[in-house]
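Removed: one protein chain of the complex. Kept in place: all other protein chains.
For reference, chains read A and B in written order, and residue numbers begin at 1 within each chain.
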Amino acid sequence: MERTHRKSPSFLRRLAIAVVAASLLAAGIAGCGDDDSDNTVAKSGTPAGEQQGQAASEKTSDHSPIKIGVILSYTGPFGLYGKPMETVLRARLAKAGDEAGGRPIELIFEDDATDANSAVSKATKLVEQDKVAAVVCCVGGAATLAVGPVLAEKKIPQLGPIPNPAGLEKYATAAMAAPTAGHDATELGTYAAKKLGYKTAVVVASDFSYGHEVADGFKKGFTDAGGKVVQDVFAPLGTADFGSYLSRVEDADVAFGGFAGADAIKFVQQYQQFGVKKRMPLIGHGPLVTELVLKAIGDAAQDVGAGFYYSSTLKTPDNTAFLDALKPTPQVIPSHFTAGAWATGSVLIDAINRMKGDVSDGLALAKAIRATNIPAPWGTLKFDTSTGYAEAPTYYYVVKGAGATLHHEIVEEMS
Amino acid sequence: MTPAEAVFQLLIGLSFGLLLFLLASGFTLTFGLARFVNLAHGAVFLVAAYVATSVGGPGWRFVLGVGAAAATGLVLSVVVYALAASRWRVIGERTLVQVLLTFGALLVLADYARSHWDGLPRSLVAPSALDGSWAFAGSAFPVYRLFMMGAALVVAALLWWLQERTSFGALVRAGVDDREMLAALGVSTRRLFAAVFALSGVLAGLAAGLGAPVLGAAMGQEFDILVLALVIVVLGGPGSLAGAFAASLAVGVADAYGKAFLPSFAEFTMMGLVIVVLAWRPAGLFGTAET
Partner (left out) sequence: MSVRRAMTVPRVRRVAVVLGLVALVAVPHVGDAFQVTLVVRGLVWATLAASVWFLLRICDLPSLGHAAFFGIGAYTAGLAVTRWQVDNVFAALGLAIVVTAVLSLPIAVIAGRLRNMQFILVTLAFAEMTRSLATRWAELGGTDGLVGVIRPGAWPFGLDLSDATTYYYFALAVLLAGVALLVVVVRSPFGAVLRGIRDSEQRVAALGYNPLVYRVAAFVLSAVVAGSAGVVHTYLNRFANPTDVAPLVSARALLIVVLGGAAIAGPVTVAILLTIIEDALSSHTDRWLGVLGALYVVVALANGAWNPAAWRRALVRRRGGATPATHAADDAPPPPARRAATLERTT
């Protein structure tokens, strides 16, 4: 018991040390704050302070830079997407002379570490400290949904670069430059039943939001068009070994695979190794055999079919321009992530041009973004003005070639 | 479930379990002997797997890939030990400092892998001779899995021989049971520990290389592999190779049956096993009471 008494002084002493540190920390924060507001003044030429104050001073004649915040994943499971998307977005703006609406564009990139909490924090930072006019966000569905209400409250437009889940319709500030994954999977389901002539299907998908979204979409499209889904199996995200699932898959006319990333590689490889490919063909939503995983899968990907809004083998004029722009950076693989970053840049430039550089009204800018109708690598990019989700063509393609020549061969546009 | 199906799932489970043994046996040795919690083990695996996928290739280059992975594992593991050994008097005694040191090393290694290989998931295709399937029980079993099982069994047999039949193994066994005795015998614990860390790294590298056609290399593995290794070490009892072997096979088989017959609960199989075993035998399947 006496220990309790003797301990007290040392506890307080340590508390004291810590609290001194806390004071320093508080001083540090205050210091940082001053630095940052100084920077804001220097860069934008507007008085620091309330956003409204800054906004009011931005007139059409203003030649100060327009700041655009970009939240991507550079670390964590989606860390592979951040750097290439940044490179492409920069290349797209460079092509337009780094300006739009007569004003220079300044991009501010932030890492959300594949974590929705960080995405919200970074969005707050971009809005409160950097006073950005719009935020491009995010790579992960959870992050995109989490940031939605934050930006809506601040009346700052949010532009999603890749397919994102439904759920942002209620925010007038949100616009997604790609169709939802569920949309493309539904189209594929319909196509599989009507054009490919499959009567029965099994669905094997990743047991997280994306997997369920594409599985549900495919099932809906397939059953509505008269097909029958005989079995559905969901495997946890990051499954090391699909053998046990694959050996239990029932016979059907076709199998639908809903996997992405490292899981897609293992699934498509093991689909062949466990002999299921001999029993029935494999089709899936685009990410199953996207350019990012195709070479890693190897010849096991041959003849796998996919329904998606983008493939690097599309022959649209804007896709050619996009692929040309990638030539100086051969390490960047063309995929729907980087093509999405390209299209996002196009949307921003177009919308700001139409606003003649006046981005002071976030809601007006958001409306201008939704009114965009421009060429994108996958064809025409326009938004459903009531939901904010992009309307895009959906293609059916099949993997052909072998080894280093593996590629998508476009069959036709499904819708 | 027909008997043939049961045997088929057993094979899948055993092949995965043997791979688990390779990646966890090194961890159990360093933990059992040096009482060192090497959280960097998962990142050593990750970097070795990436090395295997970049050095390896079709045909004989597959062997090159596996060898490079083992060499990578050896070097990284020894570096981690060298870091710890520089202040072993403090770090060797304090688990939480080990946690801090090796978690830091894990972040550094994983960040290196992410930036060097662009975070892309990669794979190593098995040599064409091993790339086929073997028709069995109305399904097909990949030939490579059989090869992997054989290779893992050979490594396990070598480990057993090393531990039971060599003076090195005798020292390790003595050290696991009673570290004070090593000092009393006048053995240089530093050199012995370095050797065990090197062995641990080689085993992780071999697991990464041999497992590359199945597991590939991808970010996130640094944590997944670490959790698997922790599960097996604690289930099997720290320092016990026999325990790690039994625990690996048990986890592998439970995982396979869970996925095949209770797919909705597959995620809970492994952690459920951990809770049941620890609630029943806190020291692990083969552990001694004092741990």
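Here, a contact is a pair of C-beta atoms (placed from the backbone, for glycine too) under 8 Å apart; a residue touches a chain by one contact, two chains touch by 3 or more.
Since the model is a prediction, treat every value here as computed from it, not as a measurement.
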Residue among A:Ser64, A:Ser121 or A:Gln231 that touches the chain left out of view:
A:Ser121
If I consider the whole complex, including the chain that's not displayed, which of B:Ala110, B:Ala140, B:Leu182 or B:Ala217 touches that chain?
B:Ala110
Contacting the left-out chain in the complete assembly, out of A:Glu106, A:Glu187, A:Asp207 or A:Asp253
A:Asp207
Hey, which subunit B residues sit against the chain that's not shown?
31, 35, 37, 83, 86-87, 89-91, 93-101, 103-112, 115, 179-180, 223, 227, 230-231, 233-234, 238, 267-268, 271-272, 274-275, 278-279, 282-284, 290-291
Tell me which stretches of subunit A touch the chain missing from the display.
1, 3-23, 25-30, 32-33, 36-37, 74-75, 82-83, 110-111, 113, 115-118, 120-122, 124-125, 127-129, 141-142, 145-146, 148-150, 165, 167, 207-210, 212, 236-237
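To be clear about the criterion, only the chains that are shown with their structure count from here on.
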How many angstrom between the C-alpha centroids of subunit B and subunit A?
35
Which part of subunit A faces subunit B closely enough to touch in the complex?
75-77, 79-80, 83-84, 207, 233-236, 238-241, 243-245, 247-248, 261-262, 265-266, 269-270, 273-275, 278, 292-293, 296-299, 331
Residue ranges of subunit B in contact with subunit A within the complex:
5, 8-9, 12-13, 16, 111, 114, 118-123, 125, 131, 133, 135, 139-142, 144-145, 213-216, 218-220, 224, 255-260, 263-264, 266-267
